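Complex shown without one protein chain; remaining protein chains in place.
Letters A, B and C mark the chains in the order given here, with residues in each chain numbered from 1 onward.
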Amino acid sequence: MITQRNMILLGIAFVALALVPAVSGLFLVYLVTEIMIFALFALSFNLLLGYGGLISFGHAAYFAIGAYACAVLLTTLGWPFLFGFGAAILLSAVSAAVIGYFCVKLTEIYFSMLTLAFAQLVWAIAFKWVAVTNGDTGFTGVAVPGWMDEPVRFFYFTLIVLAVCAYMLWRIVNSAYGMTLVATRENYNRAEFIGVNVRRIQLVAFVLAGTFAGVAGALFTLFNHAVFVENAWWTQSAEVMIMSILGGVGSFVGPAVGAAILLILDRSLAEITVYWPTVLGIILLAVLFFFPEGLMGVAKKAGRKGK
Amino acid sequence: MFNNPVLTFIQLMNGISLGMNLFIIAAGLTLILGVLRVLNFAHGAFYMMGGYICFSLVGLFAGLPGGFWLAVVGSAIALAAFAWVVETTMLRHLYDRDHLYQLLFTFALVMIISDLVRFNWGTNVLSVSLPNGFRGATDLGISFYPTYRLLLTGMGIFVAISMWYFVNKTRAGRFVRAARQDREMLESLGINVGRVYMLVFVAGSALAGLGGALAAPAVSLAPGMDAEIIVQCFIIVIIGGLGSLGGAFVGALMLGLLKSFGVMLIPNFEIVLIYLMMVIVLMFRPWGLLGKPEAK
Amino acid sequence: MITKKRLMAVAALTATTAIPTFAAADEGVIRIGALYPTSGPCQMIGDFALQGTQMLVDEVNAAGGVNGQMLEVVHRDSRCDPAEATAMARDLIAREDVDFLVGGVSSSVGQAISAVSRTEEVIYIASIPKTVQMTTPENLHPYVFRSAANTNTEGGSAAVLADRLGLDRICTILMDYSYGHSLNEAFTSTLAEIRPDAEIVVQEWPQNGTTDYTAHITNIMAAGCDGVFSGVWAGLFPAFASQAGPFGFFDQVTYITAGEVGSPELAEQMGADMPEGIWANSYEVFYYPDTPAHNDFVADLQEELGVEHTPSWPVTGYVALQWLVEAMELAGSAETDAVIAALEGLSIETPIGTQTMRASDHQANRGQFWGQMHMSDDDAYPYPVMDPVEYIPADELMD
Partner (left out) sequence: MSMLTIKNLGMNFSGFKALNGINLEIEEGEKHAVLGPNGAGKTTFFNCLTGQLKPTDGVTHYKGKKITGLTPSRIVNLGIARSFQRINIYPKLSVFENVQVALIADKGMMFNLIRPGAALFRDETAKMLELVNLSAEADETAGLMSYGKQKQLELAIALSSEPDLLLLDEPTAGMSPQETVDSIKLIGDIAAKRKLTLLFTEHDMQVVFSIADRMSVLHHGELIATGSPDEVRNNQEVRRIYLGEHADDAA
């Protein structure tokens, strides 16, 4: 069965990733760590966009809440790592539940706008609540536990967290719930008339997506020993959306691949030209007009032709 | 603070004139949103282009009488032309697609336009001098007030009235209203909906250009000015109601007044308050203060 | 088939990441990682600072290098974004194998690079970020040094000026983010010390990103103060001036502004729109001081940039690197620990005078050029200049 083969391939990808520190220098270790963090962020986002058809414009909020909570709990309050990390994720989940409760009442443009408005509110609070977040200077000097405070160790920590989260997300999207979520995306009205409480299904997606975004945010904090208000700004929400589209929202791994592409493009283009935003913009236009299903969509199509 | 009537009056004028400048820009955005249903993130970039083009045209028309005004008109026309190119070559092919793709398209535009501006005008802060005759202040009886800001106020009201007239009293305006409500109905009437969309996009963008050109002497030009304005415009449009011109007018005034009186009443937290306002409106009245709820 | 393609995508991904090559660790070269914004809103500052950096490298290399080793600058675009700067700083260390980091513009980027320099144990010279937070005890670490003046010096020197101008009722208008708040602390505490009778009447805090200051202008004018201390920095000042001018703001109050409003770049940009008689500061001005060292620097810069009237930002990049070069020469090596030891307490001759790096908090005693803006008498340079202009030293103000 395809599902099983895919799992095997993901397993191979996992092993390949696990070998990165052994075969490459520190810079790849850093780059891949960063890619893995944003891949998780994008995977969480795609639960909303790809599976739920919900265009959230404020997904950065939960990333930022997880990131700040992790920083504050570990550093300011000095909690033990597991409690701090866990509580940060829990806080993202709770915020997503509260915010999501109001957002899923709206549809389409209004849903997007309310998610944006809430995310901007989170940003404004992070910006103004200087005593806790250190405002625009950024929260630096995060107390990262010694056992993971080393690039390769942190790489493996991230890899394991990513693998666990990706597996959970994979199970979720293929579960009975995942199928129902897709049904609500395909036809909101029909789903209601088979007895599905569509809002509640969407709320669960919102909370799950927020939770995993929170995990990504907490990882980001641990990786950088810092969090910045920019992580809550709407451009971060736009970025995760671009990642998902680049990779393809129609496939499970698409957004993760998109995260890798965007980060690699971002790094390499900036070295070639100061006009990297234009190049990125043109790539985006090309995807929109010629490959609307993203890179994974292209790969699938080519695969079908090849067969 | 209200025990100083002169101060209150000036703050009122500050709020109104700021609101009116914002209205010109937000009116274009709400028009596009209402009719095309496109969340146009590039609207701020169009505003920025308007400002920069005005800067260049002011230099070009330096010798001519009324050069500044020519430059303002020229900027609006330039943006209309630019929008026409964008619409006919790209945007129109996306109308049938999910609005996610339209959103992404406008992101791509933002990236490319900001680079175009950088390439053409550099990253120095540029300023456009206030036009002759508008450098000083005018006696309003209660106090003196900067003449150029009075002009901005007047322009905002002028645009509001002309747009109201256009939308409510002209044949073309009727189509725009109809397109806002029901695209299919318009098609069944044999109207070329594609043309209505194109004209709305062009007109909305011209308003962004006009707003940018008029703002240029007051705000000075710098990269990043697009990002600042777009968030404000979205706030206005949401508070007023997507697609509602009257709503944009009220929303712009509210935002302007909140800014001028907010710094006196709730210094430091206006930024939180603005987003809170946006959240509350969307939660309880998602169609905005003056918009109408959509029938499902 | 889906699955095969998926595998290929993974392979392609691995391949692309592998493309960037490792920098050959050339023993004979000392690599300096420069992090300046060359895109986005702070690009202008970054471009100039980078030119200053390159100029010093060229000078040093032309003279045979440092301890026989050549210098090489590797630049990454920090984009005025701390998250980006963090990644780029790491990239410079891990991929480009740089020995030192210099740069940063905003406070947050400064903090971000400092955080990397701490974990990676690489020396970082902050050439532009001014916030005192970088060198407060909880943030200070052995690897961060600052060649820029800090906000204490900038705000404090403004207070010195306010005292000298005899201002008693003072309003402030400072941007509502860390730079503004740090300036405020420095200004008010110094003022309380040297001019205890002066009163802060009204404090205005424009929001980050605002383009409309009229409400603040109106409040200040209604407050009846005789002086205004402002943190509306050069990038924002033209908008502020065009809004405040028609109200008669600058005629009513004595305006003292931090944030490089006195820099020649801005003066040339604004021309006659620059309000007459305001007090402003700059990192450097090409027309002062008239010393051989400074004149040589200006001449070199004129040649380097091909302009007659040189901008002020290059000196920040230049001096930051000068610290490293002199410290390496003193230490006789480019080893991190040796250079740290050499930097602590080091005094160097910069184009704008002698400066010393304090051992206690790694802060250079960089002062501030202050002056009153007037249209120049020189027909060849018809722009506002600081006249009179002076250098207010940092020693009394840094803390």
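Just so it is clear, contacts are C-beta pairs under 8 Å (C-beta built on N, C-alpha and C of every residue); 3 or more make two chains touch, one makes a residue touch a chain.
Keep in mind the model is a prediction, meaning the values are calculated, not measured.
Undergrad: Of the chains that are displayed, which are in contact with the missing one across the whole complex?
TA: Hidden chain, whole complex, touched shown chains: A.
Undergrad: For the chain that's not shown, point to the residue among A:198, A:242, A:270 or A:283 touching it.
TA: Only one listed residue reaches the unshown chain, and that is A:198.
Undergrad: Looking at the whole complex, which of A:106, A:182, A:274 or A:302 touches the chain that is not displayed?
TA: Checking the options A:106, A:182, A:274 or A:302, the one contacting the hidden chain is A:182.
Undergrad: Would you write out the residues of chain A that touch the absent chain, in ascending order?
TA: Missing-chain contacts on chain A: residues 3, 171-172, 174-180, 182-183, 186-187, 189-198, 200-201, 204.
Quick note on the criterion: only the chains that are shown with their structure count from here on.
Undergrad: At what distance in angstrom does the C-alpha mean of chain C lie from that of chain B?
TA: Using C-alpha averages as centres, the distance is 35 Å.
Undergrad: Considering chain C alone, which of its residues make contact with at least two other chains?
TA: Residue numbers touching two or more other chains: 39, 208.
Undergrad: Could you say which residues in chain A touch two or more other chains, in rising order?
TA: 127, 277
Undergrad: Over in the complex, which chain A residues touch chain C? Could you list them?
TA: Interface residues on the chain A side: 2, 5-6, 9, 12-13, 16, 24-32, 34, 127, 130, 134-138, 140-141, 149, 224-226, 228-231, 253, 257, 260-261, 264, 267-268, 270-271, 274, 276-277, 295-296, 299-300, 302-304, 306-307.
Undergrad: In their complex, what parts of chain C are in touch with chain B?
TA: The contact residues of chain C facing chain B are 39-41, 43-44, 47, 176, 204-212, 214-216, 218-219, 222, 234-235, 238-239, 242-243, 245-248, 265-266, 269-270, 272-273.
Undergrad: Hey, which residues of chain B end up touching chain C in the complex?
TA: On the chain B side, the touching residues are 4, 6-7, 10-11, 14-15, 17-18, 118, 122-127, 129-130, 135-137, 144, 146-149, 215, 217-220, 222-225, 227-229, 259-264, 267-268, 270-271.
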